[in-house]
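Structure incoming, see below.
Left out: one protein chain. Kept in place: all the others.
Lettered A, B and C in written order, each chain numbered from 1.
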Amino acid sequence: MSQDKRYVRPYGDTTGDGMVQMSFTLPVPHGPRAEGAAQQLANKMGMDPAMVVHSHAIGADFTFVVVYGSVQHLVDLEQVRVVEREYPLLSPYEVNSELKESLGRKLVVVGACIGTDAHTVGIDAILNIKGFAGEKGLEYYRELKVINMGAQVSVPELVKRARTEKADAVLVSQVVTQRDAHILNTQEMSAAFREAMGDRRPTLVAGGPRFDPLMAGDLGVDRVFGRGTTPGEVASFLVHTVKKGVAA
Amino acid sequence: MSQDKRYVRPYGDTTGDGMVQMSFTLPVPHGPRAEGAAQQLANKMGMDPAMVVHSHAIGADFTFVVVYGSVQHLVDLEQVRVVEREYPLLSPYEVNSELKESLGRKLVVVGACIGTDAHTVGIDAILNIKGFAGEKGLEYYRELKVINMGAQVSVPELVKRARTEKADAVLVSQVVTQRDAHILNTQEMSAAFREAMGDRRPTLVAGGPRFDPLMAGDLGVDRVFGRGTTPGEVASFLVHTVKKGVAA
Amino acid sequence: MALLDLDGEVVGRARALAARAAEPVITLARAHTTVAVERATLRLAGITGADTTHRAGDVPWVNRVVDTIREHCGLEHGAVLPAFHALREHDLGSLTELAEATAAGQVRFTVPTGKQAERAGRAARTAVAKGLRTVDRNRGQRDKLVARLGDPARRPWIYLIVATGDIDEDVVQACNAARAGADVIAVIRSTGQSLLDYVPEGATHHGFAGTYATQENFRIMRAALDEVSKEVGRYVRLTNYASGLCMPEIAVLAGLERLDMMLNDSMYGILFRDINPIRTFVDQRFSRQVHARAGIIINTGEDNYLTTADAVEAAHTVTVSQLLNERFAHEAGLPDELLGLGHAFEINPDLADSFRMELAHALLARELFPDAPLKWMPPTKHMTGDVFKGYLLDGFFNLVGALTGQGILLVGMMTEAVVTPFLSDRDLALANVRYVLNAAGNLHEDFRPAPDGFIVKRAHQVLGEAVDLLERICRDGLLTAIAEGTFGLMKRPPDAGKGADGVVEKADGYVNPASELLEAGQ
Partner (left out) sequence: MALLDLDGEVVGRARALAARAAEPVITLARAHTTVAVERATLRLAGITGADTTHRAGDVPWVNRVVDTIREHCGLEHGAVLPAFHALREHDLGSLTELAEATAAGQVRFTVPTGKQAERAGRAARTAVAKGLRTVDRNRGQRDKLVARLGDPARRPWIYLIVATGDIDEDVVQACNAARAGADVIAVIRSTGQSLLDYVPEGATHHGFAGTYATQENFRIMRAALDEVSKEVGRYVRLTNYASGLCMPEIAVLAGLERLDMMLNDSMYGILFRDINPIRTFVDQRFSRQVHARAGIIINTGEDNYLTTADAVEAAHTVTVSQLLNERFAHEAGLPDELLGLGHAFEINPDLADSFRMELAHALLARELFPDAPLKWMPPTKHMTGDVFKGYLLDGFFNLVGALTGQGILLVGMMTEAVVTPFLSDRDLALANVRYVLNAAGNLHEDFRPAPDGFIVKRAHQVLGEAVDLLERICRDGLLTAIAEGTFGLMKRPPDAGKGADGVVEKADGYVNPASELLEAGQ
């Protein structure tokens, strides 16, 4: 392996071989033309050589293909953008004492699954005492007051409740992504808070398995959590925002 | 669907959505950086958006990922290059009578699996009476004389035998592809025939599951047959070369 | 053949307890009506169409009429008396004309009494009976088509979902699925629909993660499947959802458009859509009476509990719910052959002996409900983006289906954790089912759980826990149990939830010819 390893390629069985597996369906009847089309697509994607190792008809109009091949692109690890956790991961004990110290009262968290989305398991994993992956949820934290509004909450309801509860943070979950529902709903939510409260809006957090943490800006929220988030990460982030707020 | 459908994209569940599935391994320890790297690669391949839907560690140094996403490239069906069968597919009866008519003697075919490759099932499927996919093999054709040299035949042996048998066509099979063995062996074979016989060399045919029929030129052979070839296709091609030769 | 050696007495006791637990809820259901039941009744009586001029978008005429009746004279006596009385008073030709007049503010609804009530009741009965005749005709037509085209060659029936959001794309995918081997096509509904207190109208093209259930969409899909049924030489069944706030109306529409199966659970709406419990139980009873009449197989939703609760810990809650669903269904007139009781392969696959535990649970359901066409649901919760692992898991799910004689097999998708299914997912999933049923479909002949072995013990344990839970429910009441989070860990108090204001206690003179005819089986 290179000393520096800034550039890497996929690994099949030899360093640098670039091998990947790919499958897709083309709206082309099964036959050599469909395989040729698949080959062309793979080449355009930078696979060279690309082998169509399997194809079969799906009905009269479609062809399913499996392609193996070597991708010529290099991954530049220095250019990889990830949302780094710029705050420390705290234990529940630390979260509680930091909050007690910097806030002097309970931090109020309102959570909901907005729009017509009824997938509460994700947000419950973050909020309910039971928690997730062996970590207790936010309800377990003495210095947090958690209001879990459940599913299919409309944005106006959410804003209203956040206001009456004097929420410090609002956590929304979005699981259904068809037709970009998760993006549109979250944007509607952040716009409503901006509209209703301007700068005094609570910290806004969005979460769900198909969110990319890099999307916070686009969504108009302060933070986005994706697949496999644990309650501790969220609690630690909340402490971080409080301390930043206090410092600012 | 468009009337003309020259351009197509992969189909997930809606025309034009471009959805593909891809999996590969990166030589990067498991974590957000590996997922970011996978995302970068997918983007370079023209997938946008690209979702890393799964990743797990393979040992300490590697990460396996599954990516779904929409490929932005278009497939131009008019640019698809396939080797069209420019000759008719004949029945054994037609093959025999055409050969009898245009050649007046049996056509001599020498087959072998060359190099260290011992995979005879493929060439046997073409040559043996038993055949393949319900079609009888070339031995079944009255007007063909078939010599099947079996496996692990060296190129000099093959040339020698082709000469003594006065072969009209030499059929070689190559199944093992690691380190491009199939390409190198076939090129060595065609070079040897050119060297030994010049223009009077027999028709050279290469076959095997990982060959691309477009490669004939590179390999220095007259025709390449890939996955799923049937004996009838090969017999029909042989008739075609004979008739072309007679005409020329 | 019985493999689990279940104690007949324990089984009998479980059923008796379920009946006792259900009784108070049935009494409650009989004592109430809902806006949805009344709308469903008027739909049976022939009302169709929507007010397209309304500023809130298309409002079905039936909603306009029932809302106005309620405003004018309440629904305690049912909708038909005021409606048919008004029809006559205003000398209108049809319920649709009545609706137009209502919208124009020209009608003042009152509850007729005496002779007038009798006359209105008779007219209503005639109209509803006509609607029921359509339902009966559809049932007969289904029987005829099945006789002509044939049923699937084997059990389990292969059940596939389409969910593009656009009825036209759904048709393409459904027909392809049928050609590839699907015996049952379910059109998943758009995420929002269950909370709409009306049924949308017309063909629709913009659902989220599903397509709206409308009478026209039903018609389009059933017609397409009738075509493809001929092509594939077997009757391909169509499924939708009689659930949410419009459960009874959708049941009626299903009967009118010859749907063949409907998702219809006694508690799903309460637990997973936060719909008011009373509303749900009232709506459920009426909708099941309609299904019974239409010969529609209901599919219950026990699988859902295992997505929010743990499939091992909560296994007995599935059994309890199946027994309750059975009881409610029997009470509403559904025979065993129409009971597609649900259960699912949702145990954490990392658990030791998880596959055998799945076998135990599936076999328990099979032996408790020998005549019901059980619906076997695939892994969803423990599916991940690792599509290879998922494909394997689905294979083992299929194997359980084959080994335990399930009636309806909902085909699992390798992309479960990723997207609603791609065309290729469905195709690969069917190939998976085909391999397993073809290669190992008869393995049940060689499957004999060791007496007193792991599988038998586990099944007995779950049954025992179910009996214990049923005893607790009999003591505390089903509504309390639901409020305490017994099912799927969801806590739903009886007075909360959506649609509670649509529940109305029946007055003494309540008239509903639909209920009467259905109850009497006429």
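Things worth noting here:
What we mean here is this: a contact is a pair of C-beta atoms (placed from the backbone, for glycine too) under 8 Å apart; a residue touches a chain by one contact, two chains touch by 3 or more.
Because the structure is predicted, anything quoted here is derived from the model rather than measured.
Put simply, the hidden chain is in touch with A, B, C once you look at the whole complex. Of the listed residues C:A104, C:A153, C:A450 or C:A520, the one in contact with the hidden chain in the full complex is C:A450. Among C:V37, C:M414 or C:L479, only C:M414 touches the chain that is left out of the view.
Among C:V146, C:L392 or C:A500, only C:L392 touches the chain that is left out of the view.
Of the candidate positions C:C175, C:L428, C:A466 or C:V511, contact with the unshown chain belongs to C:L428. Interface with the hidden chain, as seen from subunit B, comprises residues 23-25, 58-59, 62, 64, 115-118, 120-121, 150-152, 176-179, 181, 209. Residues 11-14, 19, 21, 23, 51-56, 66, 68 are the ones on subunit A that touch the missing chain. Listed here are the subunit C residues that touch the chain not shown: 349-356, 359, 387-389, 391-393, 395-396, 414, 428, 431-432, 435-436, 438-443, 445-450, 453-455.
In this section, only the chains that are shown with their structure count from here on.
Of the two chain pairs considered here, B-C and A-C, the higher C-beta contact count falls to A-C. The chain with its C-alpha centre at the largest distance from the centre of subunit A is B. One simple way to say how far apart two chains are is to compare their mean CA positions; for subunit A and subunit B this gives 43 Å.
Per-chain Cα centroids separate subunit B from subunit C by 52 Å. We define each chain's centre as the mean of its Cα atoms; on that basis subunit A and subunit C are separated by 34 Å.
Taken residue by residue, subunit B touches two or more other chains at 11-12, 19, 21, 23, 51, whereas all remaining positions touch fewer. Residues of subunit C found to touch two or more other chains are 417, 419-420, 422-424.
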